[in-house]
Structure formats: structure tokens, C-alpha cells
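Apart from one protein chain that is not included, each protein chain of the complex appears where it belongs.
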Amino acid sequence: MVSSFPVSRKIVIAIVGAGDEARDTDVANARRLGELIAREGWVVLTGGRDVGLMKAAHEGAKRVPSSITVGVLPSEDADVCPDVDVAIVTGMGNARNNVNVLSADVVVACGATGAGTVSEIALALKNERPVVLVGADPLAVEFFTRLAGTTLCVAESAAEAIEAIRSRVG
Amino acid sequence: MVSSFPVSRKIVIAIVGAGDEARDTDVANARRLGELIAREGWVVLTGGRDVGLMKAAHEGAKRVPSSITVGVLPSEDADVCPDVDVAIVTGMGNARNNVNVLSADVVVACGATGAGTVSEIALALKNERPVVLVGADPLAVEFFTRLAGTTLCVAESAAEAIEAIRSRVG
Amino acid sequence: MVSSFPVSRKIVIAIVGAGDEARDTDVANARRLGELIAREGWVVLTGGRDVGLMKAAHEGAKRVPSSITVGVLPSEDADVCPDVDVAIVTGMGNARNNVNVLSADVVVACGATGAGTVSEIALALKNERPVVLVGADPLAVEFFTRLAGTTLCVAESAAEAIEAIRSRVG
Partner (left out) sequence: MVSSFPVSRKIVIAIVGAGDEARDTDVANARRLGELIAREGWVVLTGGRDVGLMKAAHEGAKRVPSSITVGVLPSEDADVCPDVDVAIVTGMGNARNNVNVLSADVVVACGATGAGTVSEIALALKNERPVVLVGADPLAVEFFTRLAGTTLCVAESAAEAIEAIRSRVG
């Protein structure tokens, strides 16, 4: 036997949300979530850019020394968040949103205020990934609840989101 | 000079909407739109599968003998609608939704009832393509209007949608 | 019955080869092939840029008034050949090479002098598409013949290539 572990593969949680026009509460949730996810031993995966939710999620995760963070970037010339351990360079623009959600065991959206985020939530649902919405406003909650049925969970805080993720990956 | 025309490139209109659980009114709108778009000399582009809105849009277009129809398929083994002239086989699953909208001058959504359609509308907005919503229910209209700002147009009928498209591609 | 034809779908032939540093003989072969393919009623598909083999193939095809030409572009800001009827904008850079070959019934390479062309030939073989090499030098012929086995055909001229394509799509 070469491998010393039965299976190395780690649980991957994607954090999605606004890049360029992120709300403060969503950024705070993403940073807290990044840290809490890393504490569970799960990989934090985002779109990898050095801005908004992506940046905050990786910063949070890197408060945990053993964390592994993955950024799935749209292009070679995107600014990579310095707290990304492994940069996956897709070169495929917004089509990389589909890679993000396919690679995730659970997708957590901090807010749903931008078109990119909405596309990721919708692609997650289309690909039958569980989705947790954190801090989304009532219109977004109503819209996605109708769209998703039981694969959607609505959380009020990062801590609540972690509970929801645990129930999906346990 | 080899080419006998200054520019051959045609205007491409993407019609998006539900495949497997399409509503009758959305299917009827897609069929009518396919025909009206083809009459304008524009290319009808869909996800290319032989079901729901995609099938209806191509059927409608093929009532016009000079029509050109393009299906952008998720995979090699997808059932191709027989009214597709040119099948683009992406082999990239739902990530092909991004190709559909990038290739379109205008994206028309007949209803917004499924996750795939929502992802296409969101990706269109993210990529700054004009979007026309036809026959969408009030919740979807409210949600996307807030998301889109002025790049979204809401139409009640296929004929109204054609007017909206004309104003964008003229 | 809505559709007036049993099946609209057309045979698609991809022409691949160098863009920026194309050899004169390869360009001449691509132009001739574009015309001959269009005369058969087949769609000419290339990478769509306004340079080298791609440009020549579409120019050739457009000598035939009924031709349909498709360019599968790497990005939104690529220069589109004016003889392309339908531009598919993938936004996925060189990964679009896989879309080109998957969409083709047969892939014809005019020369094999650049890395992009080699990737397309290899992806075609990997995806089990028939490949015709036209005007390739002895080293390339030897290399690809060993790689491909019977899915590769070597032709000396555009006319010979058309015979080879015919035997594959008949």
C-alpha cells in the first residue's frame, strides 16, 4: 500500500457572493464562514479574486493554520486573493461558475445581490447541489425558495449556515 | 476580393426557457418567437435539446424556409432537436449556458421557472447582454428587474418581444 | 407537423490550422477546402478569427452563395472573420478547441505547424472524431499516424481531402 490514508479527499464548501459591490454584512458573513468552515477541516472554495466576498472568505479561512483554500479563477490575468493556497485558472470567464458549484459539496451564498451570484445559486440548484442562503433579503429568499424546493436552506448567520452545512455533509 | 458580401455575420437571438417541465404558454411563446425571429433574418439559438422551449423555438423558426437555427448542446449524447441546422456540441454540461448567452445579441427568456433558465438570465446580465423576459410571473419580474436595471425588458407577448429585440439590435 | 424537413441538421466539417503564422500552402489548401466543403452542402466551422487558415477557409466557403459558416471564437474581443455567418462566442480561450472538434463530423487539419493546431488534432482523436491531415510534413504525419491508428487519413490536396471526408460522412 502506498497511501497511508484510506481516502484523502476533503469536503469542499463553495462560498459565493458579490465581488465588486459586496454589502458589508455579506462580507462579514463570508469572513466568519471562511473561518468556521476551515475549523471543520473543510476546504474553502471561491471564485478566487482579491475582492469582496471571495477575499473575505479566504482571509477568514487563513486564520486557521491548517486550512486549505482554493480559488477558481475566471482568467489568467485576474487578481488572485493572496490567501488562496491553490489557484485553479480556468480561462473560461463566467462559465467557471459551473465549475465552482460542481466542485462543492455544499454552496453557501452570502447575499444574492449580483448577477454572478444569482447564476451560481441557479447553477448549483440545476446541478443538484445543496444551497445555503445567508443574509439574503426577502425577495431573494422568496424567489429561490420557489425555485429550489428542499435543496435550499435559509440561514440568518454564519453559525446557522455551518449547522445547515453539517446536516448536508454529515 | 474573395468575399461577395461586406459582412456575412448574422444577428443571433438566444431563446432560453425550461426543457423538461415547460409551461404551455411558454412553449407557445417560444414557437411564435422562433418564427418571428427567423422572419427578421436573425439566427435562432437555443440549448438545442429536443424538448420544451428549445424544441418549440426551432420548430417555429423552421416554418421560415431561409431560417438558420443553432443548438448549443451540453453533451455528445444529448437528443438534438431535428429542427436544428447546426449543432454545436460543447461537452461542458450547464457551463454551456454561458456560451449561449455570450453568442447572443439579445437573450429572450420565455418564463423563468427553472434553475437552468434562471442561470442563463443571470449569466446574460453578468455578461451585459440585453435580456427580454416574456410571460414571466410577477415574482420573477420583480426579482430580475431589481437585479438587471435597464438591461432588462419585460414583454407580454412574442410580438412585443420582437419589438424589444428590434430596439436593441437596430 | 410543424417542420417541413425530416431533419434539418447539417454535416459540419471543422477546418483547423495556424492562425498567426500560417504557411502559404496551408492557407491555399484551407481556402480551396472551404469552397469545396460548402459546395457539398456541409457547414464550414473554424476558430473564427480573421487571420490565417480560419480567414481563408471562410473566404473560400463564401464563394458558394448557399454556404453556412460558423466561427467558434475564444473570446468576446477576438476579431471575427467577416465571412463568418454565425459566431459562437465561447469565452473559454483555447478550451474552445474541444468544442470545435466535438461539433465536427470530420476535422481537417491544413498543416500541423502550431501548438493550437496540434491540440485540436489530438483532441479530435481523443474524442474519436475522424481526422484528415492535408499538406502536413513527414514528421507530423509520422507522429500522428502512430498516435491515431485508423482514424487518421493523410491527404495531399484539398480535392483528396474531400474524397476522404466523403468516405467518412457518407
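The chains carry the letters A, B and C, assigned in the order they are written, with residues numbered from 1 in each.
What we mean here is this: a contact is a pair of C-beta atoms (placed from the backbone, for glycine too) under 8 Å apart; a residue touches a chain by one contact, two chains touch by 3 or more.
Predicted model only: the values in this text are computed from it and were never measured.
Undergrad: Give the labels of the shown chains that the missing chain contacts, considering the complete complex.
TA: Output: missing chain touches A, B, C.
Undergrad: Consider the whole complex, including the chain that is not shown, and state which of A:V43, A:A112, A:V131 or A:C153 touches that chain.
TA: A:V43
Undergrad: Of the residues C:A22, C:M92 or C:V108, which one touches the chain left out of the display?
TA: C:M92
Undergrad: Could you please point out the chain B residues that touch the chain left off the display?
TA: Interface with the chain not displayed, on the chain B side: 90-95.
Undergrad: List the residues of chain A that touch the chain left out of this view.
TA: Touch set of chain A with respect to the missing chain: 2-10, 12, 31, 43, 58-60, 62-63, 65, 68-70, 72, 76, 80, 82-92, 98-99, 102-103, 127.
Undergrad: Touching the hidden chain in the full complex, which residues of chain C are there? Just list them.
TA: The list for chain C reads 92-99, 102, 114-116, 118-119, 122-123, 125-127, 139-140, 142-143, 146-148.
One rule holds in what follows: only the chains that are shown with their structure count from here on.
Undergrad: In angstrom, rounded to a whole number, how far apart do the mean CA points of chain B and chain C lie?
TA: 27
Undergrad: Centroid of chain A to centroid of chain C, CA atoms only: how many Å?
TA: That gives a centre separation of 40 Å.
Undergrad: Two or more other chains in contact with one residue: find those residues in chain A.
TA: Each of 92-95 in chain A touches at least two other chains.
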